[in-house]
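Before anything else, here's the structure in question.
Just one protein chain is left out here, and the rest sit where they should.
Showing chain A:
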Amino acid sequence: MDLPTVFPDLTPTPQDDGPSPICAIQYSPNFTEIMSYFRTLLKTQELSSRALQLTALVVEENAANYTAWWYRRKCLKSLNSDLGPELIFTSEIGGSNPKNYQIWYHRRALLSDLLGGKDDAKYELKYVDAVLRDDCKNYHAWSHRQYIVRSFGVWEGEKEWVEGVVGRDGRNNSGWSYRWFVVFGEGGEVDLKSEVTYTLNQCTLDPHNESPFKYLTGLLKLSSASPDKFLNVEGRMEECLEKCKGWDSVHAKCFVVDFDEDEEVKKRVCRELMEEDKVRRKYWEGRLAKI
């Protein structure tokens, strides 16, 4: 896009950084030219298809320019543009900037107009799947998935899906956190017993994996905080403690210190942890002192 040809009637606005700027960036000539035309447009507030094209260049140079995304949405609205191609454009820019907040926000702003119902929402989940395949811990992608599931009520199948994610990598804590969301997020009765069983199995598979132990801790604390809300997990605590005592793992031992009622046992395990988990020696010392 040759800017002087497309905008013959506009005078580019140079950046005025004053006599002694700080943290001045050594822009490429291309960046400077694009931004100079964009600055003029911001002043004239021209909402046209050539303005829309220019915002594409701006966000390609700097996807974090929130003003350009905002201006782009104004153009789209004013031109009554088809948002389908815009979603594809957003996916393309997102592909090279998976951790950029502005692109994810733009996507969501489009979707609020685009998604008609559950089928559309499920289709969007496939996009999230693709991003998570490249980076299974991408915070934005998980957040986006929650937004879609919550907004469109597409809870069905999510628990099985995330079981697959955790099954492939039990140490993916984002998966564990998401499991908590799908189990408790929808509301309604939760079969806490089967949650405990699933989690305990995961602990058995890898006793050195912190994620299931903390999930288990969360479950048991929740059930003791509101016993009537969930199915009875009585008896399971003993089973959990029994198993944890059999594992030579920091996380299993931490569970014992958290829940065992025998103070002598707690103290002994704390002392073991002081030796074995050296980086947290001071922490365990503190826990010991509090028993």
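Definition applied: a residue touches a chain if its C-beta (ideal position, glycine included) is under 8 Å from a C-beta of that chain, and two chains touch if they have at least 3 such contacts; residues count from 1.
Here is the rule we use: contacts and distances are computed from a predicted model.
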item: Omitted chain (choose from "Trimeric intracellular cation channel type A", "Prenyltransferase alpha-alpha toroid domain-containing protein", "Mitochondrial ribosomal protein S11" or "Ras-related protein Rab-21") - UniProt protein name; value: "Prenyltransferase alpha-alpha toroid domain-containing protein"
item: Which residue of A:7, A:142, A:198 or A:259 touches the chain not shown here; value: A:142
item: From A:15, A:48 or A:224, residue that would touch the chain that is not displayed; value: A:15
item: Missing-partner contacts on chain A, residue numbers; value: 13-28, 31, 35, 39-40, 42-43, 61-67, 69-70, 73, 101, 104-106, 109, 137, 139, 142-143, 146, 150, 171-174, 177-178, 180-181, 185, 210-211, 214-215, 217-219, 221-222, 254, 278-283, 286-287, 290
